[in-house]
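A single protein chain has been removed from this complex, and every other one stays in its place.
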Amino acid sequence: MKKKMRINNEVCEFDLKKEGQTLIIALGDQEIRAQLLPTLTPGVVHLDIDGRQMRFPYAHGKGLLGEKDLLVETKFRKSAKHEEEGSLVSPMPGKILQVLVQKGDQVAAGESLIVMEAMKMEHTIKAVMAATVEKILYKEGDLVDGGVQLVELKDQA
Amino acid sequence: MKKKMRINNEVCEFDLKKEGQTLIIALGDQEIRAQLLPTLTPGVVHLDIDGRQMRFPYAHGKGLLGEKDLLVETKFRKSAKHEEEGSLVSPMPGKILQVLVQKGDQVAAGESLIVMEAMKMEHTIKAVMAATVEKILYKEGDLVDGGVQLVELKDQA
Amino acid sequence: MSKNRTIKRILMANRGEIACRVIRSCREMGIEVVTLFTPVEADYPHRLLADFSVNLGDGNLAETYLNQEKIIAIAKKYNVDAIHPGYGFLSENAAFARLVAKNELILIGPTAENMTLMGDKKASKQLMEEIGVPLIPGYHGDKQDHEFLFQEAKKIGLPLLIKASAGGGGKGMRVVNDWEQFETELAAAKREAMNAFGDDIVLLERYITSPRHIEIQVISDQLGNHYHLFERECSIQRRHQKMVEESPSSVLTPELREKMAQDAVTIASHINYVGAGTIEYILDLDGSYYFLEMNTRLQVEHPVTEFVTGLDLVKLQIQVAQGQALPFKQEDLRQAGHAIEVRLYAEDPDNNFLPSIGVIESIGQTNGDCRLDIGLVNGNEVSVNFDPMLAKLISYGVDREDARLKLIEALKDYPFIGVKTNREYLLRILKHPEFIKGNTLTHFVSTYEGDLGHVPLTNEEKMIACALGVLSSSADSSGPETKQKVDQTPWAHLHGFRN
Partner (left out) sequence: MSKNRTIKRILMANRGEIACRVIRSCREMGIEVVTLFTPVEADYPHRLLADFSVNLGDGNLAETYLNQEKIIAIAKKYNVDAIHPGYGFLSENAAFARLVAKNELILIGPTAENMTLMGDKKASKQLMEEIGVPLIPGYHGDKQDHEFLFQEAKKIGLPLLIKASAGGGGKGMRVVNDWEQFETELAAAKREAMNAFGDDIVLLERYITSPRHIEIQVISDQLGNHYHLFERECSIQRRHQKMVEESPSSVLTPELREKMAQDAVTIASHINYVGAGTIEYILDLDGSYYFLEMNTRLQVEHPVTEFVTGLDLVKLQIQVAQGQALPFKQEDLRQAGHAIEVRLYAEDPDNNFLPSIGVIESIGQTNGDCRLDIGLVNGNEVSVNFDPMLAKLISYGVDREDARLKLIEALKDYPFIGVKTNREYLLRILKHPEFIKGNTLTHFVSTYEGDLGHVPLTNEEKMIACALGVLSSSADSSGPETKQKVDQTPWAHLHGFRN
């Protein structure tokens, strides 16, 4: 069974098989066998990967993989709108420095939309997918709170 | 409002009033004012007692009060049977050494019913209330598992 | 024993807190660990924190943690370099040590010869006589005529203990403080012994009026270096198991410490000891001390030594087992600050220390900086299958009082909800005026029995308890989840033992 997940913002297509409690995951020409182990403490998932016991601080798709930070989105397609809105949101209170697009613009994934200043640093809000700009909610010079939506995009698909 | 609780196996009758979020508890000629504070971590309750913030490792009626172990039973009357059964149960696997009562005996609270040996030590099972012996489930010399009921009592009330 | 072999993977032939302890050091050293578990331990930390863990199956200890053949087979299957035996179980088993060597594996511990010698009470006492380490003066022979016993008694000196050879529990035991009493007391002891045990053979020993349990930690490498890591005092015991351990002892003068430590190093050196070991002494009020026994393994109470020396004894054990030289000389070592350990047991101190069982609903957590060595998490079940020690809590401070106060605060943070523990009893000990003064004799618990009893709640505490009862129902809902499990364990297992 082919499946897709977004892992650290990159879509990853893999092959999934089940043998009893064991999951077989194939990516490219590699394959691992994984099994869920009991939990010791909330927020830490223990897996058996190819016979080796490993533990991962992990909850609700966020966690650590050894030294690396991890973000796993299993339902990123269904809830694409919600996920993508997340990145069109002000990361913290600040000031809108530049609005780079206009209503109705076609933007490519990764294209810069708005530049804001927060904590004395510039931060750029980018489109996470190819889309049409539906609405721009603030203008240059506006002070915005953290966590508010700045732009509305409409999926081109 | 008069209320009763069983605290560390001793019934405690106190007077309870509420003033907004504050609880006023009176026992004898003493009184305290108590308020629930936010929780930091599961299993630790923070209270404001007469203006002083205190914390108590506490969950489901069991916990600590400063240095002392604490057992609070709020519904001990309703669930009396269940609670009392608890103490008529073998504390751990062991051997029945002596059965001191017979079916139909009237026993007083605290009266010894059965002596068992576990972990090379003697342990005495006692009546927690005045009652009539309904059934004795094991005889002398029997090996019993931990946590099994040894005697059935019938409340005299 | 192989020399200079790098250890990359270890089989931990033990369980619980000591397995977790070894995993921690191995993790920091980049060494992989294979642990063992029985079905009831499938969700225990020592199983899940290891890189690999092998199910030993059901059965009693002889079929699981004491099953030498099975353990060796697992070691070979998982291609480990070494086996760590922990304490208890196979840790002082010379036959196992030989089996490990035969299979060309490294045992992280002393040689089979070390274990055999120190496991033999008679041979080890004979050795002490040879090398001049003091033993409790006594007569343990069969010759029993009164005149002869009196002569032996005179050699031993006063106060003198007359004890039934077959005895135990105080019966047939008499203390002689005056030679004029000797005849009367001997006759009484023999009469009591005959009545109680059907055998009137007695032994004579110097009676230690104010005994303390003092032990010296030694560490030896394979290159002939033998050092001591100072003392631990472990006088406070119940039912012959240690409850409170500390370093330094409150009573050792620098001279006495040096003398006891030097004797310990002499023993280690004389027997070509390898690894971590402990020489146990009994110390009398006048500074006389007597060899009791040598423990040829890591001790439960090793953390107090780790705090005062700043060393990691497990890492040192592994380095020694790899054939490396110890990374210090005696003069580099220092005993700084003060550490105290308490052992949390699942037991009821107010009911004759009866072991208790249950599912741990909430261990708790501290905001202080004490070290908790534990092999359990919330939801694990405490059963009679294994040792009733739940955890060790260790504090470290600039001095004894600082460490004591830290430990008291931390003990208030670990309720171990779900199972009756000796926590409250440990607090009573730590707050007892005689403990504060350092008057810690081995009979502390019985001497101060009256002071160490259950303390009822005050009126104010009762009111607070009522407030908790009324107010906490909402807070309760966020309490820790517990996993209720079915007890599948049969009656009458053996226990891993250790002291």
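By written order: A, B and C. Residues from 1 in each chain.
Operating definition for what follows: a contact is a pair of C-beta atoms (placed from the backbone, for glycine too) under 8 Å apart; a residue touches a chain by one contact, two chains touch by 3 or more.
What you see is a predicted model, and the numbers here were worked out from it, not measured in a lab.
Enquirer: Taking the whole complex into account, name the chains on display that the unshown chain touches.
Expert: Across all of the complex, the chain we cannot see touches A, B, C.
Enquirer: For the full complex, which residue in C:I7, C:L49, C:M173 or C:L229 touches the chain that was left out?
Expert: C:L49
Enquirer: Return the single residue from C:D350, C:D402 or C:E434 that touches the missing chain.
Expert: That would be C:D402, which touches the missing chain.
Enquirer: Based on the whole complex, identify which of C:R334, C:K431 or C:H454 touches the chain you can't see.
Expert: Checking each option in C:R334, C:K431 or C:H454, the one touching the absent chain turns out to be C:R334.
Enquirer: Give me the chain C residues in contact with the hidden chain, please.
Expert: Residues 20, 23-24, 27-30, 45, 49, 310-312, 327, 334, 336-337, 367-369, 371, 396, 398, 402, 405-406, 409, 478, 481 of chain C touch the chain absent from view.
Enquirer: List every residue of chain A that touches the chain not included in the displayed model.
Expert: 3, 5, 7-8, 12, 14, 16, 23, 25-28, 30-32, 34-36, 39, 41-45, 47, 49, 54, 56-70, 72, 74, 91-94, 118-119, 121, 123, 143, 145-147
Enquirer: Quickly run down the residues of chain B that touch the omitted chain.
Expert: Counting over the whole complex, chain B touches the hidden chain at residues 37-42, 46, 51-53, 55.
Here is the rule we go by: only the chains that are shown with their structure count from here on.
Enquirer: Can you check how far apart chain B and chain C are, centre to centre, with Cα atoms defining each centre and the answer in Å?
Expert: Here the centre of chain C sits 33 Å away from the centre of chain B.
Enquirer: So which stretches of chain C touch two or more other chains?
Expert: Residues of chain C touching two or more partner chains: there are none.
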